[in-house]
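Partial complex: the chains shown occupy the same locations as in the complete assembly.
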Amino acid sequence: MSTTTDVTPSGRAFISDNMAGASPEIAQAVATAAAGHVPPYGNDPFTEGARRRLSETFERDVDVFLVSTGSAANCLGLAALTRPWGSVLCHPDSHINTDECGAPEFFTDGAKLVTVPGDDSKIDADALQQAARHRAGDVHSVQPSVVSISQATESGSVYTLDEIRRLATVAKGAGLRVHMDGARFANAMDHLGCTPAEMTWKAGVEVLSFGATKNGAMTADAIISFDPALATELAFRAKRAGQLASKMRFHAAQLDAYLTDGLWLRNARQANAMATLLGDGLKAIPGTELRGSPQANILFCRLPRQATEGLLAEGYTFYHHRWAPGIVRFVTSFSHTPDDIDQLLDAVRRHTR
Amino acid sequence: MSTTTDVTPSGRAFISDNMAGASPEIAQAVATAAAGHVPPYGNDPFTEGARRRLSETFERDVDVFLVSTGSAANCLGLAALTRPWGSVLCHPDSHINTDECGAPEFFTDGAKLVTVPGDDSKIDADALQQAARHRAGDVHSVQPSVVSISQATESGSVYTLDEIRRLATVAKGAGLRVHMDGARFANAMDHLGCTPAEMTWKAGVEVLSFGATKNGAMTADAIISFDPALATELAFRAKRAGQLASKMRFHAAQLDAYLTDGLWLRNARQANAMATLLGDGLKAIPGTELRGSPQANILFCRLPRQATEGLLAEGYTFYHHRWAPGIVRFVTSFSHTPDDIDQLLDAVRRHTR
């Protein structure tokens, strides 16, 4: 396994938004939660508070399951939406398809991921239309059961509300459930300028992975179910998967602070703004070329080889060897400043000269 | 599901040691870790530091996998020690057998727990001798593959080093692996006055769930493997089970502070001392009766019905309806003070008069 232990100069970390630490407000909330006795396993006022706040955020009662990773959030959510002989329709670029080491198969007791293509890492509705009915009722084939939408996507694009609605309509028309991987939920929302409700249940989403970790929390994401019929199954599956934390208050405190006074939106706005700054700057540099349609906090671009090498030599960290030759990825986070971006752009300029 | 949200008056919380919050040192360490950029998924200096410190603690190189719950620690460890057609030999009272909602079966891809009796929630070596060879080689039966020892046990007793060695010898003689559920590892160590190494690999333990959460951490336990051959499997299983945290530093910071300056031992000593204080006090109260051999921070005792009711009415929380009628359980933690115990004893006295 690759287990190099690097220390990255602050401000030069663009591997992923998970290189950032946590917002001070969240660190503070966790420290505050450390005092006092409360019942374990989520039967505590912190968890109740987080649940209430999430219900307010989504403008309706929601079922909430706090978990320690986005992997667990996605896979538990999917497990509640498909039987083992079902298939999960997802984009080839989706994190669940490429970066989970079979976790979806594990949590779903062996369901199958089936990919559906589309530009900019977004599932194409017409392709979904076909895939959603593929061999339905044929006992020799896995049965299309759920579509999983990444919002924002893994390449930084964002589904419009219309696009989500259309996919959900197609899915439901074929009897499928609708799942959203919201590891970068706030970043997408910031781009669209919409409400959480509009981007989820009002558009047809039934289970959401509400990501907080990448956007300023520490180790807490939430499964949010808009279908009360799923609550029991989700509760048992979460327990059985080792995700019913005894001191749940520490997950809850993170979520609570995250949603307080708009911290989550500020963080996302900052991350997105830094990506825009970076994108605009890169566009102006001859020899570099932006890829796809970056709308959130992820940028793919083509860099000259000497630029990539020069940046690495200066201590910049980013993925550069996973895709086509010359293609690199930069992910910005709430922790980046305009100064950080300026310095990065300056370095790119220097190395592409 | 039972989801009552109680607030327990501080100092009256005896349901479990997980009602306590976190040690200030650990809260501080987490807050400190929140700043700066480090690589994700455990390739960071915090995780490296925790690994180094654990190796020092155990006086040898160990493989470390930080996870968010003891459930995950136990079940991932077991999954690396048995194939799906194997059986895990454990005590009927063991947490994995009674309180995990089938998590061991889930993580092991369907292995079977087989119980082996013994007094005081401890596996009897002679009974293990028989169980370890039960239908070995018979394709119609699950194959005894691993023995799991809870140290301290679920009823507060502690295996002596001799007892662990004997079980491990029996197990290995029959080709079984040896697992230790150390959710209350420090409490057991405090009772025995031995070193971590003596209580584990020197006694034959191969994989350990090193509990920190119940003893002052927040949401971090560690799988510690003394067999390097298991490292790859554990790494993939942890990832696949949603336990490879992207911001692993926050688990690591907890472990690091936990092991710094003997915090973990101080916490355990305090919890144990409070249990002893409580036990001694209860023994002196006519009408109450201690059960088993409490040696760590768990006490079972028989209380008169009016005492149980009186305590509950005063806001005391503890388990009282899960075992034989009249039997209650008190669990102390680092967060209890002699004053808390005195008040509890006083209340018992008042209600048993």
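Per-chain residue numbering starts at 1, and chain names A and B are given in the order in which the chains are listed.
Note that a residue touches a chain if its C-beta (ideal position, glycine included) is under 8 Å from a C-beta of that chain, and two chains touch if they have at least 3 such contacts.
Given the structure is predicted, the values throughout are model-derived calculations rather than measurements.
Novice: Start from the 2 shown copies and tell me what the total comes to for the whole assembly.
Specialist: 4
Here, only the chains that are shown with their structure count from here on.
Novice: Quick one: superpose subunit A on subunit B by CA and send over the rotation angle as a multiple of 5°.
Specialist: The rotation relating subunit A to subunit B comes to 180 degrees.
Novice: Rounded to a whole Å, what is the gap between the Cα centroids of subunit A and subunit B?
Specialist: 33
Novice: Which bits of subunit B are touching subunit A when the two form their complex?
Specialist: 1-13, 15-16, 18-24, 26-28, 30-31, 33-45, 47-48, 67-73, 75-76, 100-103, 106-107, 213-214, 218-219, 232, 235-236, 239-247, 249-251, 317, 335
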